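Here the complex is missing one protein chain, while the rest keep their positions.
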Amino acid sequence: MSRYIDEYRDTDLCLKISEEIKKISHKPFNIMEVCGGHTMSIRKNGIQKLVGDNIKLISGPGCPVCVASIGDIDKIIALSELNNCIICTFGDMMRVPGTNSSLIKAKASGSDVRIVYSAQDAVKLAKEEPAKKVVFIGIGFETTAPTIAAAIRQATEERINNFSVLSLARTMPQALKAVTDAKDSRIDALLCPGHVTAITGTGMYDPVVKKSGVSCCVSGFEPADLLRAIYLLTEKHEMDQPALINAYERVVNEEGNVKAKDVMDDVFRAADAEWRGLGIIPDSGLKIKEKYAEYDADKVFDITVPPAESFSGCICGDILRGAKDPADCGLFGRECTPEAPKGACMVSSEGTCAAWYQYGE
Amino acid sequence: MCWSVPGKITEIKGKIATIELSGIKKDVALDLISEPEVGEYVLVHAGYALQKVSEEKAKFTIDFFKGNK
Partner (left out) sequence: MSIITLEHGSGGKISHKLVQDIFFKHFKNDILDRADDSAVLDISSEKIAFTTDTFVVKPIFFPGGDIGKIAVCGTVNDLAVAGARPKYMSCGFILEEGFPEKDLEKIVISMSEWAKKAGVSIVTGDTKVVARGEADKIFINTSGVGVFGSGDRIGIDQIEPGDKIIITGTVGDHGVAVLGERKGLEFESEIYSDCAPLNDMLDQVMCGANGVKFMRDPTRGGLATTLNEITDSSNLGIIIEEKNVPIKEAVKGACELLGLDPLYIANEGKAVLITAPECADKVIDILKKNEYGKDACIIGEVTEENPRKVCLKTRYGVTRIVGMLTGEQLPRIC
């Protein structure tokens, strides 16, 4: 029995919550589950089939791999083609297509690309390969950003001078605002990412609730967590009372992880960032501060790539905003498949379209 | 995103802790949490411990419907 995992997968508990949801759900209700991890857990466990016919679960832009822009990928490929460069990346990034290539293809063509489990592994590799330049692809949201920042600080302390990070980190609040403020938004409530919020604290959802009137419930990832969160949101929806709810109390609180936030603030500053399918969202990216410039791959390397264009017919932007479903896309399952992804949502194994395709819809 | 799992700290060696999950042991970095203790459960993500798991608050989801029976 894995503690703090198995209890939340208990069949009786989950089916009971499912029944309670169906009892109280009378009005149509669109909930956006922002986080890719939520999408996966929902689809893998079939949770969308346990909430009754009135509730629709819509996947959102919470997949940092999916929203990495085509230009970002082209830049990474260009870096991988430099002499003496080792690219270290999380496994999720390997298949993301750029304009002409992907990391998996670049590796096959001779680039030194290594999958790592942690940014710390990339620092370790830099120590072991002093003649090479090790570049870590720093992708993720506020869950991962502190780990990347910690790795940069470690490299500074240990005076490792052949390590740098290409920061593609992004932050959630601005994306949530873009999604809920959109004119074609059909979202009534947000299921908020539990592990991002473990770091940031729940305060960042206050403006969303107050200004957009959209309820926010922070949820864990296990089936009982998700079902409970959906129940609590439904309760509020039936009463027309937008609210901020924390349903992941065991790791989430109002202030978050102050130490992790301090580490992030020491290394990163907010910057505009391009989200594949959503365009440029102000202040939604994290770039490395000047004091750590020697660890900033954007400064260490002089790489420019031509502007990139998205595939014609791709409606990822609409899907990431929750305005449309994968089934509404003419390319879904035809030109656009997990083997040959054309857009953000099919790219990562956790993207909306990939989840629909994989788990069947 | 943010694939994280809860593991139990079984040993602390400076800035690294060994966590255990269903018999699997892995070393994780402690840079991001304060005053970790052996026996505590922490969320593990990408090689780092991110947040402590509150034993008391962990019951909230499980006990949520006990009253309704």
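Order as written gives the chain letters A and B; numbering starts at 1 within each chain.
Keep this in mind: contacts are C-beta pairs under 8 Å (C-beta built on N, C-alpha and C of every residue); 3 or more make two chains touch, one makes a residue touch a chain.
Bear in mind that the values here come from a model prediction, so they are computed numbers and not experimental data.
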Candidates A:25, A:69, A:111 or A:144 - the one touching the absent chain: A:144
Candidate in contact with the missing chain, chosen from A:43, A:170, A:276 or A:324: A:43
Omitted-chain contact residue, chosen from A:63, A:165 or A:331: A:63
Absent chain, residues of chain A that touch it: 1-2, 5, 9, 11, 14-15, 18, 36-37, 43-47, 49-50, 63-65, 90-92, 94-95, 104, 114-117, 121, 140, 144, 223, 338-339, 348-350, 357-360
Sites on chain B contacted by the missing partner chain, in the whole complex: 1-3, 5, 7, 21-26, 44-46
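Please note the rule applied: only the chains that are shown with their structure count from here on.
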Rounded Å distance, chain A centre to chain B centre (Cα mean): 21
Of all residues in chain B, those that touch chain A in their complex: 1-6, 8, 21-22, 29, 31-34, 41, 43, 45-48, 50-54, 57-58, 60-62, 64-65, 68
Footprint of chain B on chain A - complex, ascending: 2-5, 7-8, 10, 13, 16-17, 20, 35-37, 62-65, 90, 117-121, 140-141, 143-144, 146-147, 150, 153-154, 193-196, 198-199, 220, 224-225, 228, 247, 249-251, 257, 259-260, 263, 350
